[in-house]
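Removed: one protein chain of the complex. Kept in place: all other protein chains.
Our next item is chain A:
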Amino acid sequence: MKRFIGFIRKEFYHIFRDKRSLFILFGMPIAQILLFGFAITNEINNVDIAILDHSNDVETQKIINKIKSSPYFKIENQIHNEKDIEAEFKKGKIKAVLIFEPNFSKNLVTKKVATLQTVTDATEPNVASTIANYTTALIQNYQLQKKQYNNQIKVQVQSRMFYNPELKSVFNFVPGVMTIILMLVSAMMTSISITREKELGTMEILLVSPIKPFQVIIGKVFPYIFLSIINAIIILILGFFVFGMPINGSLFLLLFESILFIISALSLGILISTISDSQQTAMMLSLMGLMLPVILLSGFIFPIKSMPIPMQLISNIIPAKWFIIIIKAIMLKGVSIQYIWKETLILIGMTVFFITLSIKKYKIRLE
C-alpha cells in the first residue's frame, strides 16, 4: 500500500509539473464547454432579413409587424426589386428575403390562398433551414389568429417540446462535451503517460523492480480517475450555473455512471498504450481512434437515427453513445436506474471487455 501511495504521488508530480498536461486537464474542459455553449449554437437570434413587398397592404403589414416583434429577426431594409435580392445576399449582411406576391390581401380573400416566399442564403445551410422553419412557424401562428377572427372550424396542431421546451442546444452540448472531455482526459492522457515511461526507459526499470505490472498500471491510471471525476464535476457546475442545464435526476447516479464511463475510457487508454511505442503514436491513436468516433458516431453532433444502417450498427460499439444516452436521460428526464439499466449494463460489459483485453495485451508485451 505504501508503495502504491508513493507511486501515485510520483504520478501527480508528473502531471502538475507538466504545463501541457495541466492545460489539457483543466484549461480545455472549461474552454470547450464555454465555446460550445456560447459560440456554437443552432439557435438563431436577430438575423438580418429584408422584405420585398409587392402588395404593401393591410395583411402584409400585419405579417411584417409580427416578424418585427419576434426576437429572431431584424428587418434590415425593404427592397423593391427581385434583382436586388442577389445583390443583398452578396453584401453578406442579409440572410433571408421575404417576398409577398402582388395583391396579397385580395388573393387571400378571393382565392383563399396567398403566397409568401422565403429566399434564404444557404451558404450556411443550418442557419438557412432554421430561418425557413422559424418563418413558417411565424406564418402559421398568424394564420391561426386569422382563423379565430373568421370563426371557422380549425384543426390546430400544437407541438410541445418535452424536456427542452426552448430547444436549447446547450442541453445537447453539455452532455456531449462532458463525454468528449472525459474520453480525452482519460484515454489520451493515460495512454500518453504510460507510453512516456516506455519511451524514457523507466517502464523497464519499473518492470525489473518487485512492483507488479498491474500495480504499475493501476498506479498510473488512478490519478486520472481522480482528475476526471473533478473534471466531470467542473463541467456539471459550469453547465448548471452558466447555461442553466438542469440536473433532474440523482446526482449520485450521474456520478456513478460518469465513473463507469471514465473507467471504460481509461481501459481504452491502456489498450492504446500497449500497442504504441511513442507518445506521438499514442496521441494520434487516441485522437483518430477515439475522439473522431466519439464526435461523429456518438449521436452528439449528428443524430444516429439519420445515419445509414452500417453506421448505426458501428455506433453501437462506441461507449460514448451509451454514455450520452444515459446522462441525457438522467439530467433532462430525471430518470432512475430502472430506465437506463440496459445502457448501463452495456457500458459495464464494454469496460470489462476492454480491461480484460488490455491486461492480456499488456502481458503479451512482457514476454
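Note that in this section a contact is a pair of C-beta atoms (placed from the backbone, for glycine too) under 8 Å apart; a residue touches a chain by one contact, two chains touch by 3 or more; residues count from 1.
In this section, contacts and distances are computed from a predicted model.
Trainee: Which of the following is the UniProt-recorded protein name of the chain this complex doesn't show: "NADH-quinone oxidoreductase subunit NuoB", "ABC transporter ATP-binding protein", "Acyl carrier protein" or "Putative iron-regulated protein"?
Mentor: Per the UniProt record, the undisplayed chain of the complex is "ABC transporter ATP-binding protein".
Trainee: Please identify which residue in A:S209, A:N248, A:N316 or A:T356 touches the non-displayed chain.
Mentor: A:S209
Trainee: Just name the one of A:L22, A:V58 or A:L200 that touches the chain not displayed here.
Mentor: A:L200
Trainee: Can you name the residues of chain A that touch the chain not displayed here?
Mentor: 2-3, 6-7, 9-10, 13-14, 17-18, 200-202, 204-211, 366-367
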